[in-house]
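Below is a structure I'd like to ask you about.
With one protein chain withheld, the remaining protein chains of the complex are depicted in position.
The chains carry the letters A and B, assigned in the order they are written, with residues numbered from 1 in each.
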């Protein structure tokens, strides 16, 4: 234990002095991030004013006329608006849930591996798909999920005698495919945080558990999992901020006319509107709508975490 | 050993097999891309390549390495992948330290916190960001690759939670009674205790910097300033690029083989950096060293 405690002649006085210094030092430490955020986030946020303008590139923010909520009206009166929002929520929320769940389980399983070599290999391999773009992967998936002779269907037909499944041409299977492939691509990457959290668990907790006679299962159940709950809550809540950020990069190369009803999300819709007439105001309005929803979701998540788990995530 | 119960042994075997299979599915597409990158144009274009090169050639790699800007772009990328994460790390840890304090101790904390959370969720979009960067005079500067993405609120929140979880209150109080101030506490108590978290965030930052191409593309008017990721984009031989498709005078390399080779080149550092950082994920070392 630290013996240096005795060293200060007047510990109480020293403590008070540092208490006085506290605030200026804490403010000082925050200064660089505040300045950077002001410059590169808040200054551009002022540009959201274009959501309320008929923004014209040659006239800029000062010269473009204000049109009030026109672009929000257009967004909300889109005939398929609710369908699009429903799809977006569906993809985003299922992906959040399954991704967290799967990477959590994966991290626990990997934690049971004691061959360091094997562990590092697995860890490095599974995070690689994260770095492959969906443009590349979608080409591969279209191939192996082909309804007529694709690898997966050959497997299903020959081994289980099933009828071939049109994975990307049937709305419900499309959803299933999108969520599954996204979880496959991202679980290794999102497990990194959880693995770091496992590494941060105080080993004395395990020692204590062992002394109490806990076996390996019980250690996982009573030490590892409870220690991970705070970080899981944090990650889950932060992810709530992206409930309207269904994966555009993934859905765009894979969606098609056959599955439109189940696949069209807010970003694909905004993208097509952009192709139609490059309306920056409309894009800004969509972005702002998404941000407001995210903000509300984060606030709710924050409150819930505090109410239910008595944990403030930030 | 207590660990060697029969059910646990069975579990271990099953676990190893499962993880090995999972890893196999994850590297399969990479092996396919590797084979593709070493195949010649015609079979690659007709989608005839599986896991083995068809018409073996290293032309795609030669195309990239042979470009005079390759070395320059690699240096810029290496530099940003070192400077960027270090800069971010310093700014982020400083901020996360202050924010990890309780409201009772640091009254303005919640104001700051919501200031950051708001900035995480709202963004002005491309046009205003471009205008800001331009008016600050960062166009064509190396720092345009570093500063705009230096503060990740997401990382900051992660880190402040790690700080709370890994630094026992008693240790901190002891330090203060010892006469330490905040800056000393941050550097000598918090940082050593949060090494796995720092390693994680460093990894995230390195990856982001290594892979970012859009900032180079938009903010650098001079192609000599392009980082590797942007440079690779500039040597894509797009057979479909011309909207009218009348491409006659094109190099004898396929878009898909070139892309595959580029994915490989850009993956190499990523393959190296993670195993390296994993040393900091081994549990026990950190806490053990502090306890002595």
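We take it that a residue touches a chain if its C-beta (ideal position, glycine included) is under 8 Å from a C-beta of that chain, and two chains touch if they have at least 3 such contacts.
What we mean here is this: contacts and distances are computed from a predicted model.
S.K.: Identify the UniProt protein name of the omitted chain, choosing among "Acyl carrier protein", "MoaD/ThiS family protein", "Mammalian cell entry protein" or "Extracellular solute-binding protein".
M.R.: "Extracellular solute-binding protein"
S.K.: Among B:131, B:149, B:171 or B:208, which one is in touch with the chain left out?
M.R.: From the options B:131, B:149, B:171 or B:208, the contact with the absent chain belongs to B:131.
S.K.: With respect to the chain omitted from the figure, which of B:28, B:208 or B:233 is a touching residue?
M.R.: In the full complex, the listed residue that touches the missing chain is B:233.
S.K.: Tell me which of B:48, B:75 or B:272 is the one touching the absent chain.
M.R.: B:48
S.K.: For the chain not shown, which residue from B:77, B:166 or B:225 touches it across the whole complex?
M.R.: Final answer for the missing-chain contact: B:225.
S.K.: Since one chain has been left out of the picture, which residues of subunit B touch it in the full complex?
M.R.: 41-43, 45-48, 82-83, 86-87, 90, 126-127, 130-131, 134, 137-143, 187-188, 191-192, 217-218, 221-223, 225, 230, 233-251, 256, 289-290, 292
S.K.: Against the chain that's been left off, what residues of subunit A make contact? List them.
M.R.: Contact residues on subunit A toward the absent chain are 56-60, 74, 77-80, 142-143, 146-149, 166, 168-169, 254, 256-258, 260-261, 264, 269, 272-280.
Criterion: only the chains that are shown with their structure count from here on.
S.K.: Using mean C-alpha positions as chain centres, tell me how far subunit A is from subunit B in Å, no decimals.
M.R.: Distance between chain centres: 15 Å.
S.K.: For the complex, which residues does subunit A have touching subunit B?
M.R.: Against subunit B, the touching part of subunit A is residues 2, 4-5, 7-8, 11, 14-15, 18, 21-23, 25-27, 29-30, 32-34, 36-37, 39-48, 50, 57, 106, 109-110, 112-113, 116, 118, 120-129, 131-132, 136-137, 140, 143, 184, 188, 192-193, 195-204, 210, 215-217, 227, 230-231, 234-235, 238, 241, 280, 283-284, 287-288, 291, 294-295, 298, 313-314.
S.K.: Write out the stretch or stretches of subunit B touching subunit A in their complex.
M.R.: On the subunit B side, the touching residues are 2-3, 5, 8, 11-12, 15-16, 18-20, 22-23, 25-27, 29-30, 32-33, 47, 90-92, 94-95, 97-99, 101, 105-109, 112-113, 115-125, 127-129, 131-133, 136, 147-148, 150-151, 153-154, 156-158, 160-162, 164-166, 174, 176-183, 186, 194, 196-197, 199-200, 203-204, 207, 211, 259, 263, 266-267, 270-271, 274-275, 278, 280-284, 286-288.
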